[in-house]
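Removed: one protein chain of the complex. Kept in place: all other protein chains.
Note that the chains take the letters A, B and C in the order they are written out, and that residue 1 is the start of every chain.
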Amino acid sequence: MYGLQMVRGLLVTLKNLTRKPFTVQYPEERLPQHPRFRGEEFVWYEERCTGCASCAKYCPLGIIKIVTSPSGTAVPQGDKYRLEVFDIEIARCMFCGLCVEACPYDALFMGSGFEQGRYSRRDLVIPIQQLRESDKRPSTWFRPQLEEAKYNPHLGQPVDWKQAGRESWRWHQREKAGLRLDSHPADSNVPDETEKPTQANALPEGPVQGAR
Amino acid sequence: MALKSLGGEEVARRLEAALPGVVERWESSVIWVNPGQIREACLFLRDDPHLDFQFLSSLCAVDWVEHFEVVYHLTSLRKQQSAVVKARVYGRQSPSLPSVYQVWRGADFQEREAWDLMGVRFEGHPNMKRIMLWEGFEGHPLRKDFLQPGANLPHG
Amino acid sequence: MSCRLAADNVLYGNPLFRWVYDLAGSALPCWLAYIIAGLVVMFIVVNGVLAGTAVLTWAERKLLGRFQNRVGPNRWGPFGLLQPMADLVKLLTKENLTPKGADRLVFNLVPILMMMPTLLVVAVVPFAMNTAVADLSIGVLYILAVSSLTILAIFMAGWSSNNRFALFGAARGVAVLVSYEVPVVLSLLGVVMVAGSMSLSGVVEAQAVPFLLVQPIALFVFAAGTSAELNRTPFDVAEGESEIVAGYHIEYSGIKFAIIQASEFGGTITASAVIVTLFLAGWQGPLASYLGWLWFLLKLGLVLFLFVWVRATYPRLRTDQIMAFSWKFLLSISLINLLATSLEIYWLRGAERALTTGDLWIMALMNLAIAAACLLVAGRLSQAKVRRVRPPLPVAASGTAAREAR
Partner (left out) sequence: MTIRTEPVTVNIGPQHPSTHGVFRLRVTFDGEVVVQVEPVFGYLHRGTEKLAEERNYVQVVTLTDRLDYVSSMTNNQAYCLAVEKLLEVEPPPRGKYLRTITAELQRIASHLVGVGFFLQELGTFGGTPLMYCFRSRERILDLFEMLCGARITVSYMRPGGVFADAPADFWPALATFLNAFPGELAELEQLILENEILMVRTRGVSPLPLDLAINCSVSGPVLRASGLAWDWRKVDPYDAYDKVEFQVPVGSNGDNYDRFWVRMQEVRQSLSIVRQCIAQIEPGPVRLPDLPLVLRAAPGKEAYGRIEAPRGELGFYLVSDGGVSPYRCKIRSPSLINLTVTEHLLVGWKLADMIVTLGSVDINMGEVDR
């Protein structure tokens, strides 16, 4: 009958009047973020970074600037190159995460925040100092080892560089120093005092199957 | 129910039988057509009951530096088959070939786009002007020799 | 020196006016006292309507928000109650633009002309017993005459703005408003006939049975007509923000825009007040008679809620469809209503030439039946246009069943 569907429509809106709103009042309330969220505050572990600039090469927009120099320190200490500049120009960043995907040593992680608004474009560059000092709450995007450890950057504690990789940090340190020649799988599983997980959401040690 | 990709040979044979001399050469899935006769060829491809390519999926131009290649992806909705037809246009100053607007009106915007971005003119198109860029823009940006003014992108 | 107000003065019925007049008249010349008393009453009524408008803007936005599963304004004050203040401050501080090529005089006159009919209508609406500013004996006629002034303002706005969207809006608005005048007038004729009075308080007192029941068709026609005159969904073609952006007031900004918006919301309030008065028995209600204003406000709130509810639900009609709806449907049913009502009155009216409550109930039953019949016939006539097209497609069974089936 004419008008019947219109009455049904009125009933729908009336029903929704009594519902709880689905919107979120942003600054006070927040949507739950998921661990894979690709956010702005990039997490970078200098200890893990070899300065290979894979991230810079793989960035579709070319916004990562890396300058390295040979380090003066001893090679066995795991310092082949010293990072002088590591600028991420987040003004043009589209947070695709390809830099994280490209990083062979799990040194770069996506961050979990989204509130880096600035008043000037010039401020929209993350310099190396900020990367060094920033909170180490990496997103689990493209990092299956963090996901398997059920790490959630939005709840959890910071992740230490020794626990962030998909392989043992000792193995990694040798790798970084270019001493892989005699590397042995058993080598990487030598227990070490400093390797002992101390945090609540500690990450597993030893080689973890990577995504690639 | 699956799409059949028509072999270049079959299409070329039929086309050659109807319009001798129109096919320049063919490969496993592609035929090259004489650009001067592209409209007649397309009309035949559309109206031949065995080919029945009533639907122009895509039209684009590729810059191979020594020539431009205009690529037509055709689909027959009734026979569920597809084919690729190409036409080579030489010359960088004013490459042009007949428009297929009268065959498929779906070519309208794509031909304009090919003119706008690649600089291939389609003769007989009723409204051959720039579509994405503004009138007065110099050059055709999708050409390989187009230099972006002030290009200093890291990947440029 | 004491001034006495003549009993046949239109303002005599208003106790506030008489009190102020007597008070001022004891010290001042009579003509001055008359003006002062008038200004005092005007001040109260105008500000009352404007305050109501402010509350309505908040309430409408809040309600629309909740209808749409949103929160609505909630930043200023508790529940966002101070939002109208924030809006006002914002609009007052905005630049007051006059477009190039606009007819300045006409352009600037429009907000005033828009606001005027809204406020004028309030003058005769009795919010409670003896509270109308002026209880005109031709109140209904006055409302019809004054409220149609809006057309002029809309047309002036569209013409003077030097904007094509505004012109579209004005043309649409005028076309719709003119075509809705006729059924609205005819529908009110039925009400006046049953009440036997054109004064609004007379109509209220005549409603032993609310005219909602006695004149259902008239109520429908009047509600549809006022929706159209107020540019409210589904008849908001003159503004049609998805088509002509804001229609006739597209070029207005700042305080002028605020006044136009306020006059629209105020118009909604006054139209609802008129509906309450004419169809929902005005201030009448159970319990003590001094609670009349409370009943009035309750009913007013209900009608306003209905307006917002409809606005939240329906899409917009096209201009020609709106006019077809008016001329083909509303005009015919209001004519039917008029005919039926006059025949009923002719038969039912007793020797004392007045309708009793029993008569009203009989009329209510008959008119409800006629309304239902009209709806049915109209539904049958228009069925071809709105029939369901085709049933929804079946959906493949999900899960393992589908896998086994293959």
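Keep in mind that, in the parts below, a residue touches a chain if its C-beta (ideal position, glycine included) is under 8 Å from a C-beta of that chain, and two chains touch if they have at least 3 such contacts.
Keep in mind that what you see is a predicted model, and the values were worked out from it rather than measured.
Displayed chains that the missing chain touches over the full complex: A, B, C (touch as defined at the top). Within the complete assembly, A:H34 is the residue of A:H34, A:R92, A:R118 or A:R132 that touches the hidden chain. Of the options C:N69, C:N108 or C:N162, the residue whose C-beta touches the omitted chain is C:N69. Contact with the chain not shown here comes from a single listed residue; of C:D87, C:D236, C:E344 or C:D359, that residue is C:D236. With the whole complex as reference, residues 2-3, 5-6, 8-9, 11-13, 15-16, 22, 31, 33-38, 58, 60, 94-98, 101-102, 110, 139, 141-142, 144, 147, 211-212 of chain A touch the missing chain. Chain B residues in contact with the hidden partner, per the touch definition given at the top, are 1-3, 54-58, 60, 62-63, 71, 73, 77, 80, 84, 104-110, 113, 117, 130-134, 141-142, 153, 155-156.
One chain is missing from the display, and on chain C it is touched by residues 64, 67-70, 164-165, 167-168, 171-172, 233-234, 236-237, 240-245, 311-321, 385-386, 388-390, 392-396, 398-400, 402-403, 405-406.
Note that in this section only the chains that are shown with their structure count from here on.
The count of contacting C-beta pairs peaks for the chain pair A-C. When every chain is reduced to the mean of its CA atoms, the largest separation from chain A belongs to C. The central chain here, found by comparing per-chain C-alpha centres with the mean of all protein C-alpha atoms, is C. In this assembly, the C-alpha centroid of chain B lies 62 Å from the C-alpha centroid of chain C. One inter-chain figure worth recording: chain A and chain B are separated by 46 Å, centre to centre, where each centre is the mean of the chain's CA atoms. Shared interface positions of chain A, defined as residues touching 2 or more other chains, are absent. Put simply, chain A touches chain C in their complex at residues 1-3, 5-6, 9-10, 12-14, 16-17, 19, 21-23, 25. Those residues of chain C that touch chain A in the shared complex are 63, 65-71, 74, 309-310, 312-314, 375-376, 378-379, 382-383, 386.
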